[in-house]
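Every protein chain except one is present and positioned as in the full complex.
When the chains are written out, they are named A and B in that same order, and each has its own residue count from 1.
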Amino acid sequence: MNRPATTTGMRDIDIARTKLTGALAETWTTPSGFWGALATVDHKIIGRRYIFTAFVFLALGGVLAALMRIQLAQPEARLLGPDRYNQIFTMHGANMMFLFAVPVMEAVAVYLVPLMVGTRNIAFPRLNAFSYWIYLAGGMLLWTAFALDMGPDVGWFAYVPLSGPQYGAGKRADIWAQMITFTELSALAVAVELVVTIFKQRAPGMTLDRIPVFVWAMLVTSFLVIMAMPAIMIASTSLILDRLVGTHFYNPAEGGDVLLWQHLFWFFGHPEVYIIFLPAAGMVSTMIEPFARRPAFGYLGLVMALIATGILSFGLWVHHMFVAGLPRLGDSFFTASSMAIAIPAGIQIFCWIATLWDGRPVFKTPLLFIIGFIVTFVIGGLTGVMVASVPFDTQVHDTYFVVAHFHYVLIGGAVFPLLGTIHYWFPKLTGRMMSETLGRWSFWLIFIGFNATFFPMHILGLEGMPRRIYTYQPDLPWHGLNLFISLSAVILIAGFLLFFVNVIRSARSGEVAPDNPWDAPTLEWATTSPPPSYNFAMIPVVGSLHPLWSERDTLPVADGLRTDRRELIVTTLATAEPQARDASPQNSIWPLWAAIATTIMLIWSIFSPWAVVWGSIPVAVALIGWFWPKGTPEDES
Amino acid sequence: MLATPLAGCGGNWQSALDVYGTSAISLKHLIILIVAVCSAVWMLVMAALIAALWRGRDARPAPAEPGRERRLTIAVIGAVVATVLIISTFTIMSFIATRALTVAGQDDLTIRVRGLQWWWGLEYVGPDPSSRFETANEIHIPVGRNVRLKLEGVDVIHSVWVPSLAGKQDLVPGRPNELTIRAEHAGVYRGQCAEFCGMQHAHMALLVIAETQDDFDQWAAAQRQAAARPPDEETAAGLQTFLAKPCAACHTIRGTAAAGTSGPDLTHVGSRRTIAAGLFETTRGSLAAWIADPQTIKPGNNMPMVPLTPDELRAVSAYLASLK
Partner (left out) sequence: MRERIVLDLGKLPLHGLGTASVTWWGTLAFMLIEGTGFALAIAVYLYLMSMATAWPINTQAPDLLPGTLVTLILLASLVPNVLLSRWAEQQDLGKVRIGIVIMSLLGTVPLIVRIFEFPALKVSWDSNAYGSVVWTLLGLHTIHIITDLVDTLVLAALMFTRHGHSPRRFGDVQDNAMYWNFVVATWLPIYGCIYWLARL
């Protein structure tokens, strides 16, 4: 779009245009070099970094999974001892949930949402930079601790009293709890940015009913983060207090309660599942359109289903505690609410099938992942209905049946769409297409490997194999299936390796991508691949839900923005009418300093409560440096 | 000696699908029913998906039919209504089955079950103090009787699960729970801790031995007895070693001076089928191996290695094996 039309020769309008893009580039582009990279606040650079880092953690978590599968391939294996195994399964869960699944969804949104709503940067771009550094620090804390044999070994759920002062010796449980603080801090920051971006920075004319479904999904997800993550912050903080300064929140001998932990943890933990799944559902609803070659069926239903899921997700947490001995009547209420969440999930599934039914599917890799998603996620949803039933759950809770269930939900329901997403938006991220051949191969390997690995776990669970055991005895009839699972995992791993190969090769030498390779209808495809630092030379004006389909030749835009400062449009919440052209902050190194100061304070506070007092002083200094006006054009008003 | 279910039923003695307890039997019915309905639902959805993909394979632009969007809407609404109906049925079924979980009728026997890292402490609570006795890791119950397990988490959370007899229930410190089990057939059923409880969560098994009332009464009477005097010189030396070394600080052997309570009661350890919470069959050799090096066999467990001479080790294991 921003390239001059060479066939007809350079015209005056094109010259004006190169001047415009030149001026914008000067204002918006991140300076090259190390310092520029540290100080950048460009949502695209930070989003790419976030996605890359999350996939590194995915690979690391996959290595842990492979180690567990080697250990469990035969009874009484001695590859891993109980101490190491317990660290590994804890690391695997904590890493996948806190360092991969939630961050990667937010990362994709950090990259895409500003483009999809037609703005030039995310709201609070410095907070965005800060959130990435904090996330990175949290991940490094966890993995460094693991490398030093100090990795948490209490499960990703860290139930007390096992994680409490009496039974959780050393600093392992504290590492877990503080890693939570890091990742939740960064997740909350991104949630705030996304909510405000979606509320206030949508392109003129993008009324509520013209917001792409993925953006809706991220809005609901961000509210889930905002409402759910404080619970785990309170839980992990009180756990640290119990361990460090001798409070008694979880000590039954002094008026505390063990189940209080489970209530707090799952009040966060269940919405957490939807924090991972809703973005994936949004990705599917958005990606399905170009591949079905028609608008997604039932826009209103899809959006309402997202919102309903978000609300219901706060009423399910007790189904993780069905065998903890709570009153049976209360349990039955939670059975009903857990079953009810199948309804919005069903609505979405039926809408997607209707879209494909009425459309003319184009079988490219992203669509394959969507189909794989529907096949596996329906299984995960149905086993979810099963475990929602209290009596059923008493037999399968804490067994491999549940392991199978949530891997179907999380891999089938979230990772499949995510992989489709990478294939789909890769041209926008890098300017190059991913290989279709390698994409198909990796899809089939992952799809077959996944099902062969995880489906038998349902049976193992029913056959009595509990979770989180580092080995099992030869007289139990589980070794055949376990060996089969471990061998199948090889196929799954091969599929992922092929995916990574495809990504690396395509990023280097893939086919150069046009602006809109899939003929997709949403705004991010209106700009170049990859987009310029300012995203859009002129802010688009939106007249429909599918702006690039309703008007195929031209893009309605608005002019009148300054080019000598970072300026973007603030619009009204419901109708997206322009209210102001406000400044977006310039690059700054202060978010990095603030993140370093925060990291020092948080890690120090594992060892001494005084860290909170003395450590907060550098944090305050960094924050003042961050917000102190520098007299740039951005400060004008 | 025992009619184990291993013989008759394909061999799994720890399975929610090989069931011999009243509540496990009704749970299995529920599981099969729900799984069957869900499988049917999945196949219907897959049929719709395949049909949808098949339909669109020809790349001709679809003619703009009026009313097509409306027909789709009706189909989707129909599917959602079907979902609601199935979900509601499951909820009601589940509610009814929850009530059935509570085994009906009077409790005939009460056992206090304590979950510890990583073994099960058992106390048979009788009508009067003289009939109570302690044991560990092996629950004997009479067939066809309701047995109430009073569950206490002592250190961390554990969960008792004998899938062939009943669903699981957590043992939560500070919050006593209960679980009633009832075996319909005689047999040996294996269970294991289902809530992650630390290093040796994997090796925290228990056996439930369901037997006739007569066999049970006989067993209980034997368990109530104090330990037999050592029958020969070697076992007598074993008792001496047991009392002289730190063993007695943690274990009780009724009828001797050993009265420790932090480890399992060993009064009739030789009569139990397994040692170390299901790790080995009880033999003189396995006892010796366990005592010689508990930290290699079950790393992290709370039994320290007590240095013994080979003679002492032989004597102690002989003595313990003799405690029938």
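Here, a residue touches a chain if its C-beta (ideal position, glycine included) is under 8 Å from a C-beta of that chain, and two chains touch if they have at least 3 such contacts.
All of these numbers come straight from a predicted model, not from anything done at the bench.
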For the chain that's been dropped from view, list the shown partners it touches. A
Quick one: say which of A:A37, A:V512 or A:I624 touches the chain that got left out. A:I624
Contacting the left-out chain: of A:A66, A:L79, A:I343 or A:A558, that is A:A558
Please pick, from A:L264, A:L382 or A:L418, the residue that touches the omitted chain in the full complex. A:L264
Absent-chain contact - pick from A:A231, A:I353 or A:A520: A:A231
Those residues of chain A which, in the complete complex, touch the missing chain: 1, 123-124, 188, 191-192, 195-196, 199-201, 204, 226-227, 229-231, 233-234, 238, 241-242, 245-249, 251, 254-257, 260, 263-264, 267, 515, 526, 537-539, 541, 548, 553-561, 569-570, 573, 578-583, 620, 624, 627-629, 631, 635-637
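Keep in mind that, in the parts below, only the chains that are shown with their structure count from here on.
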Of chain A, residues touching chain B in the complex: 81-83, 86, 154-155, 159, 161-162, 166-167, 252-253, 257-259, 292, 297-298, 301, 323-325, 328, 331-332, 335-336, 339-340, 342-343, 346-347, 349-351, 353-354, 356-361, 371, 374-375, 378-379, 382-383, 385-386, 388-399, 462-464, 466-473, 476-477
Contact set on chain B toward chain A in their complex: 11-12, 14-17, 24, 26-27, 30-31, 34-35, 38, 41-42, 45-46, 48-49, 51-53, 55-62, 68-69, 72-73, 75-76, 79-80, 83-84, 87-88, 90-91, 93-95, 97-98, 100-101, 117, 151, 153, 155-157, 159, 161, 163-164, 166-170, 172-175, 177, 190, 192-202, 205, 278-279, 299-300
